[in-house]
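First the structure, which I've put down as structure tokens, then a few questions once you've had a look.
Missing here: one protein chain of the complex. Every other protein chain is in place.
For reference, chains read A and B in written order, and residue numbers begin at 1 within each chain.
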Amino acid sequence: MNTESSRSPVDEVFGRAAAGERRAVGRLLSIVEAGGPQADEVTELTHGRTGTAHIVGITGAPGAGKSTLTGQLVAHIVACGGRPAVLAVDPSSPLTGGAILGDRIRMDDLAGGDVFIRSMATRGHSGGLALAVPAALRVLAAAGYDPVIVETVGVGQVEVDVAGTADTTVVVVTPGTGDAVQANKAGLLEVADVFVVNKADRPGASDTRRDLELMLDLSHLSGLDAAAGRRPPIVMSDALQGAGATEVWAEVVAHRAWLVANDRLEGRRASRSRHEVRVRVEQLLEADVDALLAAPSGQQLLDSVAAGELSPAAAAHTLRSDLLAAD
Amino acid sequence: MTEPNIRILLAKLGLDGHDRGLKVVARLLRDAGMEVIYLGLRQTAESIVAAAEQEDADAIGLSMHNAGHLTLAPRMVAALAVAELEIPVIVGGIVPDEDVAALRDAGVAAVLGPGAPAEEVVDVVRRAVDQRRSTG
Partner (left out) sequence: MSAMDGDDRSRWSKAYEGAVLRDVPFETMSGVPVEPVYGAGPYPGQYPYTRGVHPAMYRSRLWTMRMFAGFGTAEDTNGRFKELLHHGGTGLSTAFDMPTLMGHDSDSGWALGEVGRAGVAIDTLADMRDLFADIDLATVSTSMTINGPAPILLAMYIAVAEQTGVERSALAGTIQNDILKEYQAQKEYIYPPRPSMRLVTDMMRFTTAEMPLWHPVSISGYHIREAGSTAAQELAFTLANGFAYVEAARSTGLPVDDFAKRLSFFFNAHIDFFEEIAKLRAARRIWARWMKERYGATAERSLLCRIHTQTAGVSLTAQQPEINIARVAIQALAAALGGTQSLHTDSYDEALALPTEEAARIALRTQQIVAHETGVTNVADPLGGSAYVEELTDEMERQAEAIFAHLDELGEGSILEGVYAGIENGYFVGEIADAAYRFERGVNDGQRIVVGVNAFTDGDDPENRNLLRIGPETEDYQRKRLDAVKADRDGQRVQDTLAQLTSDAADPTLNLMPPILDAVRAMATEGEIVDALREEFGTYVEKAVI
């Protein structure tokens, strides 16, 4: 139990991180990633101290060239005097929980200057990721990094959500692989604020661009800002040759300016908070439900369902009443 | 609370491009449930220190095939000390037996010889990390 006079260990690390000590930032990220009470403490400490850092999501299919593009963007941002951080999220093996995180390779080399790159494995907990990522982004923002970029593989709802709750979301597709169609199916079109057709020197790049234009034409809902009359721009780039990063970043910055000019930035952030609160409530409730089911009364209910005396739906309603009455 | 996942950096220090062994070890440690941050080729002691800070690594694995281990591995250990990072360094690759003592004296936590079986590799990493966690 903390007293007024002694700082908790987490508070002490936070102080060092806020002062710019990289090692402390690294430690805080491990704490939020592990979850639990200490992670909640970090969340308390960073809440409201994240300043105005621009949160940018970058997502797309595996092999679309996201980390190369991210590396180019980071180099460009540093050259413009920015202090960027990157959170690179990669899947853990569902079998062993282990992961190989190799995204630094293509960023490190470019990341001269004050750049912070952190690799994060999904650790098989989709719910955990939905909490750990926003918490990690807040740590990086609170440590003074701006912009803060989160890069995820655009497969799976949680990854899409994570990227999609950024201030600005960049969706990367490549020519010739049906990537545009796949991106549409994966729900990436709905979250895209900026499209990048990477490897634009490849044959089929202009076809891919046309596919995207067509899908944008057909979709009344495409882009979070479609209702406000904004159509996501499509940038052609070739990250491997270092071409297009400047243009991509210009569109990202323009999108943020547009959000601010149209009073939509706060709305974005509110919906992000709402999403996070919702995930947290779900997690809390999940634990409560498990406890209820394990209790004798819960066990009785389950037995009745198994014996055919009670329908699952009726049992669930009873349990919810118990849950609401519990506090 | 369960032990947090082990996060280990794997890198080739210097110019040596033999990454076959390092890649095999990367998969092996992943299959043992660890998170491997793969830095790959052409790293310097300084670039590894920077990555170790940012990644909050529990251990650093270096693979060396160029007979430069007696020069480069101690430099790695020294660079970590300067940065006040107490992270165990494990060296694998081609290291003649008679050099092991010199590397240990220089502060290398463990040396894995050529042909070390998978269990030994995993075990050596676990022990090095456990020791750090219990003292740190």
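The definition used in the following text is that a contact is a pair of C-beta atoms (placed from the backbone, for glycine too) under 8 Å apart; a residue touches a chain by one contact, two chains touch by 3 or more.
Note that the structure is predicted; figures quoted are calculated from it, not measured.
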Contact with the hidden chain, among A:T43, A:T68 or A:T152, goes to A:T68
Options A:G48, A:P94 or A:P203, residue touching the unrepresented chain | A:P203
Contact residues on chain A toward the hidden chain run 63, 67-68, 100, 102-103, 105-106, 109, 203, 240, 242
Which chain B residues touch the hidden chain?
-> 14-20, 23-24, 26-28, 38, 40-41, 44, 66-68, 70-72, 75, 94, 96-98, 113-115, 117-118
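Everything below uses one rule, namely that only the chains that are shown with their structure count from here on.
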Which whole number of Å gives the spacing of the CA centres of chain A and chain B?
-> 30
Residue ranges of chain B touching chain A (in the complex, touch as defined) | 1, 4-5, 7, 26-27, 29-40, 47, 50-51, 53-56, 83-85
Touch list for chain A against partner chain B, complex = 22-23, 25-27, 29-30, 34, 36, 92-93, 96-102, 104-105, 108, 116-119, 121, 123
